[in-house]
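One protein chain omitted, others in place.
After this line comes chain A, so read on.
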Amino acid sequence: MTATRLLDQNRPDLMFSVDGVAVPAKQGDTLLTAMLTAGLGHVRTSEFGDGGRAGFCWMGACQDCWVVVAGKGVRRACTTLVEPGIEVIRR
C-alpha cells in the first residue's frame, strides 16, 4: 500500500529507521503514514500466513498496524507519531 501525500506537507523533514534501514518522514507523520508514503508497502506480516498488512482503520480500533518501537515495545503505527532517529521493527 502506498499512501499519497496530498495536502499540508510543508513540514520539517526527519529520518528514522525501519528494520535497520533509514526512512524519510515529516514531522507530524504517524508511523503508519511515514512507512506507507515511503514505499515500504506494509507495516507487519500476518501471523496467519496471508501476507503483509498495512493497517485498516487508521483510528486505533482494529489493531492491524502493530509495530515494535525500540525501547518502547509494541505500538500501533496509526496512533504513534514518528520521531527523529527512532527505530521501528516490522514483525
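One rule holds for everything that comes next: a contact is a pair of C-beta atoms (placed from the backbone, for glycine too) under 8 Å apart; a residue touches a chain by one contact, two chains touch by 3 or more; residues count from 1.
The rule we apply is simple: contacts and distances are computed from a predicted model.
Chemist: What does the UniProt entry say the missing chain is called, choosing from "NAD(P)/FAD-dependent oxidoreductase", "Phosphate transport system permease protein", "ABC transporter ATP-binding protein" or "Acyl carrier protein"?
Modeler: The chain we cannot see is recorded in UniProt as "NAD(P)/FAD-dependent oxidoreductase".
Chemist: Taking the full complex into account, what residues of chain A touch the chain not shown?
Modeler: So the residues of chain A touching the missing chain come out as 1-12, 27-30, 33, 36-37, 41-42, 46, 48-64, 66, 72-75, 79, 81.
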